[in-house]
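A single protein chain has been removed from this complex, and every other one stays in its place.
As written, the chain order gives the labels A and B, with residue 1 at the start of each chain.
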Amino acid sequence: MATTVEAGGVREAAFDAAVAADERIEPRDWMPDAYRATLVRQIAQHAHSEIIGIQPEANWITRAPSLRRKAILMAKVQDEAGHGLYLYSAAETLGVGRDELLDKLHTGRQKYSSIFNYPTLTWADVGAIGWLVDGAAITNQVPLCRCSYGPYARAMVRICKEESFHQRQGYELLLALSQGTEAQHAMAQDAVDRWWWPSLMMFGPPDDESSHSAQSMAWKIKRHSNDELRQRFVDICVPQAEALGLTLPDPDLVWNEERGHHDFGPIDWDEFREVLRGNGPCNDERIGRRRRAHEDGAWVREAAAAYAAKHGEAKA
Amino acid sequence: METGTAPIRPADRTAALALGDDALVLAQRLGEWAGHGPVLEEEVALANIALDLLGQARHLLSLVGNEDELAYLREEREFRNCQLVEQPNGDFAHTIARQLYFSTYQELLHNRLARTGTPFAPLSAKAVKEIAYHRDHAEHWTLRLGDGTPESRERMQRATDALWRYTGELFEPVGELPVDWTELNDSWLASVTSVLERATLTVPEGPRRGAWTAGAGREGLHTEPFGRMLAEMQHLHRSHPGASW
C-alpha cells in the first residue's frame, strides 16, 4: 500500500515538473484525473463548436452572391468540418470515443460555443463571422498552440495555420460591402452591430466569475485570462473597423492613454447566460439539425461497417 | 477568371455552357450537403468534390463570358445542364447514384476531350484527374451501400432506378465536340454495369430518358426542382443589380 501511494506521489511530481518545465504531456503519460477531465470537456466543446459552427455559414453557401465567394465559403465550411475532426481525434487520445462525445452534444450534456446560437440573417453575417467570430476564436486559440497537452497543442497549430484565411476572407467580404452600394454598406454595418457584443462574450465570463480559469492556468491548458484576451481583441478590432469604414456599436469605446488600452462598455452577461441556458435565437435549430444529420446518416454508417465486416480481409 | 474575353466559336460556346452548367449545378447541389452529411469525414469529401466542380464551372463559363453574369443572370431556360445534375440530393444513396452516373460520364468525356484540339483540351486534362477521384469515391460508396445492409441495398437500388431515366441525355451530342457519342455511351454502360454488379445491385431495365418529347436539359428544358434551386442561388445577386461582391 505504502509503495503505491509513493509511486502515485512520484508520478504526480513528474507531471508537475513536466508542466512547470513547459514540456508537453502526451497521451500515455500519467496525468491527474481532473486534468484529463478538464481537457476532455474543453476539447470536446471546441470540437462541437467547429461542427455546429458549420451551420450558420452553410446557411449561405447556396446563396453566395458570386462564384468566387461561393468557392471561398465552401472551402471555409469544409475546413470547419476538418477542424472538428482534428479536435475529436485529440479528444480520443484521452480515451473517449467520438460517438460518446457526439452523443453528449446531441443530448445537451456537453456544450458548444454560444456564438453559434445567433442567426445569420444576411450575407454580411458571413463576413462578420469571419472577421469578428473567427478573430475572437483565433485570439483564444493562438495561445492554445502552447497548451500543455501535446495532441491538443498540435491540433491547434494545424487549425491556426489553416484559419488564417478564414478571418481575412471575412474582412475582405465586409470591405467589399462597406465600399459597395448604400444598401451593401448598410448590410455590413447591421451585421457588425449584431455580432460585436456576442463576439466579446466568446472570451467567457469576467475573470472574477470564471469557474475553471485558475486551475486551467496552473496546468498551462490556458495561458491568458478571459479579460486579458478580450482586451487584446478589442484593441485589435478598433483600427480594423476604422479601415473598414464601419463603426463598432459601443458608445463607451474610447482609447485610454493611461492603460494603453481601449475602454469599452459593459457586456450584457444576462444575455450570455440566457443563450447558454438554451434561450438563444437558434439553440433548438442548431442541435436539432445536428441530431437529424446524425440520425439520417445512421444507415450509411451501418452499411459501410457491414460491408467492411463482409469484406474485411479483402484489401486491408 | 472573372472576365472571359477571348472570342470562341458558337459551337464551342454551346459546349462550354453545357459542360460548365453541368459542373456548376452539381456543385450547387453538393453544397447543400454542408452540415447534413452522414459522417463528418464524408462532409469533407463531398465538399472537395463540390470545390473541384465549381472550379471547372468557373473555368468553362469564363470561356463564354463573365462567370457571374452567366451564373446569376440567366433564366432557367438558358441553362444547358443535363437534367441529371439538377436532381435533388435525396438521401445519401441518391446523391451517390447521381455521382456515379455523372462522374463516370464526365471522366470518359474529358478523357477524350483532353486528346482533342478543342479549346477544352487543357481544362479536360486537368479536370480528368479530379474526376477520376470523384468516380472512385462514388464507386466505393456504391459498393458499400449496395453490398452493405438490407436497408442500404434497398435505398441504393431505389436511387439507381430513379435516376436511370436521366442518363440517356448525357449522350446527346454537345455542340460540335469531336466525340463518338455512341462509343461513349457504350463505355459508360459497361463501366456502370460493372460497378452495379459488383455492388450486388440490379442494373435498371427502364428507359434511359423521359417520355416527354419537348426536350431536355441541353435544350434548356429542366425539371421542376431546378427552378427552385436557381431561385435560391440567384436571389441575392439579383437583389443588388450592378453591385460587386
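Just so we're on the same page, a contact is a pair of C-beta atoms (placed from the backbone, for glycine too) under 8 Å apart; a residue touches a chain by one contact, two chains touch by 3 or more.
Just so we're on the same page, contacts and distances are computed from a predicted model.
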{"item": "Undisplayed chain, where the name is taken from the UniProt record, one of \"Iron(III) transport system permease protein\", \"1,2-phenylacetyl-CoA epoxidase subunit B\", \"Ethylbenzene dioxygenase ferredoxin subunit\" or \"NADH-quinone oxidoreductase subunit M\"", "value": "\"1,2-phenylacetyl-CoA epoxidase subunit B\""}
{"item": "Which of A:261, A:292 or A:311 contacts the chain that the document leaves out", "value": "A:311"}
{"item": "Residue in contact with the excluded chain [from A:45, A:89 or A:210]", "value": "A:89"}
{"item": "Residues of chain A in contact with the chain not shown", "value": "26, 28-30, 78-79, 82, 85-86, 89, 92, 97-99, 154-155, 158, 162, 298, 301-302, 304-305, 307-308, 311-312, 315-316"}
{"item": "Where the unshown chain meets chain B, residue by residue", "value": "39, 41, 44-45, 48, 136-137, 140, 144"}
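Here, only the chains that are shown with their structure count from here on.
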{"item": "Chain A and chain B: spacing of chain centres that average the CA atoms, whole Å", "value": "35"}
{"item": "Residue numbers on chain A that touch chain B, as the complex places them", "value": "51, 54-55, 58, 61-71, 74-75, 77-78, 81-82, 84-85, 88, 123, 173, 176-177, 180-181, 183-184, 289-290, 292-293, 296-304, 306-307, 310-311"}
{"item": "In the complex, chain B residues that touch chain A", "value": "1-2, 24, 27-28, 31-32, 34-44, 47-48, 50-51, 54-55, 57-58, 61, 67-68, 71-72, 91-92, 143-145, 147-149, 151-152, 155, 232-233, 235-237, 240, 242-245"}
